[in-house]
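Every protein chain but one is kept in place in this view of the complex.
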Amino acid sequence: MSAVLEISGLKTHFFTHAGVVKAVDGVDFTVSKGEIMGLVGESGSGKSITGFSILGLIDPPGRIVEGSIKFNGEEIANAPENRLQSLRGNRISMIFQDPMMTLNPVLRVDTQMMEAILAHEAVSKQTAWERARDALGLVGIPSPEERLRAYPHQLSGGMRQRVAIATAFLNKPDLIIADEPTTALDVTIQAQIIHEAQKLTKQTGTAMIWITHDLAVVAGLADRISVMYAGRIVEQGGIDDVIDRPLHPYTVGLLGSVPTANRRGKRLFQIEGMTPNMLALPEGCAFGPRCHARTAACDQQPPNDHAGDRRFRCFNPHLAVEAGQ
Amino acid sequence: MTVFVIRRMLQALLVVFLMSVIVFFGVNIVGDPVYMLVSPDADQADIEAAIRRLGLDRPILEQYWLFLKGAAQGDLGDSFIFGEPALKLILHHMPATMELAFSALILAIVIGIPLGLYAGLYPDSRISKGIMAVSIFGFSLPTFWVGLMLIMLFAVELRWVPATGRGDLGSFLGIQSSLFTLDGLSHIFLPALNLALLKISLAIRLTRAGVREAMGQDYVKYARAKGLATRRIILVHVMKNIMIPVVTVMGLEFGSLIGFSVVTETIFAWPGMGKLLIDAILQLDRPVVVAYLMIIVLFFVLINLVVDILYSILDPRVRLQDQGA
Partner (left out) sequence: MSDMTANNPATPARVETPFQRFRAEFFESKIATLALAIFVIIVLLAVFAPWITPQNPYDLAQVTVMDGRLPPGSESIDGYTMWLGSDGSGRDLYSAILYGLRISLTVGLASGVIALLIGMVIGLVAAYAGGRIEAIIMRIVDLQLSFPASLVALMMVAALGKGVDKIILALVIAQWAYYARTVRATALVERSKEYVEAAQCLGISRARIVFRHILPNCMAPLIVVGTVQTASAISLEATLSFLGVGLPQTEPSIGVLIANGFEYMLSGRYWISVFPGLALLLTVVSINLVGDHMRDVLNPRLKK
């Protein structure tokens, strides 16, 4: 499989009055054609900033300070704005979290979909309109002609997110970044949306980065998974490996806090402590202060270790602890 | 809906009635117009004749009753000074005022919105800070003082445009206005600018606040993620969102422009109804003062009524709330 996206050593920092926020601080991962990569972490872990960094949509006071983002072999980290603009919405699309906020309330759906085509291709308005209509049909919207004439507030939340997904697929991009696209939706709608997205990636061969804080969502969707904590990827691997045999104590904690049917009645695990203050991270492992497997070694920064195609940043990976018991 | 409109209209009628009481009794206890109207060497008989002629010998309640009866038939009494119907005098002076207020409104929109847009897009630039400083001055400086300075600079020192009066009238589509001749335009420029100043500041502030708010919205980031050109994002996505509220507020300010034109007309000797009012107050020409104030009250009440009704049509929540109260 050829790599659509290769990120290595990416650092995106925000230079605020209070100090430098290292929102993304050394992220590496690769996404191949047709692959769905789940990017999991709690709010503030840098997962969304990673997504925006790929599109070059980091606003001051933030900027990409280091690292490389290769898209189809081309370096696009800090690429010129006009190059990024021609990629955005064309080769790399993005789906946002809240469909109530992302569609412009005063523009009709057709305007907002067609402009995504017309910005990148010299086609007639008629052609653009037909493509928009077909795309809405693909995501399971009934009577798309009618919906195209509607304003966003006339559509339900799930319907709007379908519009956003249809828009993302309009130009048959190589990569779609979905930033918590189902968080704002009802659970039943969530399942439908995930199903649509999965179906479309398989049909089109589009690679996808699915950003979420919800492990349960990616478990049934992603091929591979990266777990982020405090600006770094702490664990990465195939979905089954990570879920069945997590290595990093943070992943263990995340998995333990998901309620499942076969552990009914047992107390849910909770990760102790609070999400870290990004302005004052500890010297060593950022998860150290909350970690139950913490040792003296954790005062150092753990290296990016690997075992097979799995990678992790921990001195005391979980399996080793279990084996030792 | 009909109930709502009828209730609002009854309220408006009540307001007009109450204002007529306040205005009529207020104006009729000030000074004694007779002494201004008869020559100083008139004898007692002349004075009494004048009092009888003006109807000032009757009890004040009866005078008010006669005023109300007349007002219902569109007769607001005759001017003490000119002997003509007060309403006719005011209507005769109204076009000049309307023309001035209208020009000022256009100036405010044409100057204020682009400046506000710039200040909102680049809030930290020097030019934006300059624009905001000017708008603070626009709010603090008394209109009449700015008018004096405009006359001194453009009319006395530079001699670019005449200082006072209304220029030649031109006719276009059956409307007579000084906006249709060069001489007329050169006369209206300074007073219109003077009257517009406060509203320019208002337009700058409203537009800037709107742009800054819109630029932070998800739909702008989403539009950027679609790869749209900055031009289209600003002109279509941002402007369309802020133009509706800005233009609505500016339109509502039309009434206040007519109110403020009293000052501007006096400075620039503009023959509108504001100057007529000041002259009437100074000469104790009660019927004209009362008629002017009644017309202004009616004007404001009508504007508010129309806006209330329009809002209730556009926003069903307003209607429901009112019925609940």
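Read from first to last, the chains carry the letters A and B; within each, the first residue is number 1.
The criterion applied here is as follows: contacts are C-beta pairs under 8 Å (C-beta built on N, C-alpha and C of every residue); 3 or more make two chains touch, one makes a residue touch a chain.
Keep in mind that this is a model prediction, so the values were computed, not measured.
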Whole complex considered, the hidden chain contacts B
Among B:80, B:118 or B:260, which one touches the chain that has been omitted from the display? B:260
Just to verify: which one of B:111, B:141 or B:247 makes contact with the chain not shown? B:141
Out of B:186, B:217, B:248 or B:304, which residue would touch the omitted chain in the full complex? B:304
Even though one chain is hidden, which residues of chain B still touch it in the full complex? 15, 22-23, 26-27, 29-31, 136-137, 139-145, 148-149, 151-152, 155-156, 163, 255-256, 259-260, 262-263, 266-267, 277-278, 281-282, 289, 293, 296, 300, 304, 325
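Criterion: only the chains that are shown with their structure count from here on.
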Just how far, in Å, is the C-alpha centre of chain B from the one of chain A? 55
The chain A residues in contact with chain B across the complex are 55, 57, 85-90, 93-94, 96, 98, 101-107, 115-116, 119-120, 164, 167
Could you list, by residue number, the parts of chain B that touch chain A in their complex? 217-219, 221-229, 232, 236-237, 240-241, 244
